[in-house]
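Every protein chain but one is kept in place in this view of the complex.
Showing chain A:
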Amino acid sequence: MGQIEWAMWANEQALASGLILITGGIVATAGHFTQWYFGAYSIVAGVFVCLLEYPRGKRKKGSTMERCGQKYMTAVVKLFGPLTRNYYIRAVLHLLLSVPAGFLLATILGTACLAIASGIYLLEMNSTHSQESVFLGSPLNPCSSVSPQTPACRNAWELLGGCRPRWAAVRGEQWTPIEPKPRERPHVGGTIKQPPSNPPPRPPAEARKKPSEEAEAAEGPSAGPQDNPIPVTDEIV
């Protein structure tokens, strides 16, 4: 039971619920049911939910697959700031949106699905908040004065034997947009430097003199053509 990111699942569910609401709403208004205005409301609510949930939020760890064309909606959703970033607000919003659609038979399915999505968002929020407050020591949490290792604060999954609670690793209970990484221009001229303007430093005067004297002395034996250690005669027969 590692670091499950419920928010991603809730996002998929909310998107699917939006589509179901739109379908149910179309059926209700086209079929001229009694109370067809609930159908019209359901279409509007469905479209709003779809647009809000279309941009997928960034995962905490690892790369996130973007939905195609989501960068336009990301820009719009980002504008609302904390209203769309916070998952609590999203959960409450979905719950409120789903209630009116429950009065009509055609859209009752959309209500149920959107309510489930809202529940999963709340689940994500509760799990991160309870663990965060343990470590940050918030006064609201009774566990705050006790260290996290005591049984009172342990996650229920621990009882299954051996697996440590990993909710603590899930930080950040908000929707972060997926930003395109700025392309780094390769600095072509970065390593190319100007040639040195000064000549290389000369060795000190003593070092300069000595090789020339040695060169004169060494020139003697090696000057001239090949010197044979054993005299060689050219025998002509």
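The working rule: a residue touches a chain if its C-beta (ideal position, glycine included) is under 8 Å from a C-beta of that chain, and two chains touch if they have at least 3 such contacts; residues count from 1.
To be clear about the criterion, contacts and distances are computed from a predicted model.
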Undepicted complex member, UniProt protein name, chosen from "Rab proteins geranylgeranyltransferase component A", "AP complex subunit beta", "Aldehyde dehydrogenase" or "NADPH oxidase 4": "NADPH oxidase 4"
Touch criterion as defined above, residue of A:Met73, A:Leu95 or A:Ile116 at the omitted chain: A:Ile116
Those residues of chain A which, in the complete complex, touch the missing chain: 1-6, 8-9, 12-13, 16, 23, 27, 56, 59, 62, 64-65, 105-106, 108-109, 112-113, 116, 160-163, 166
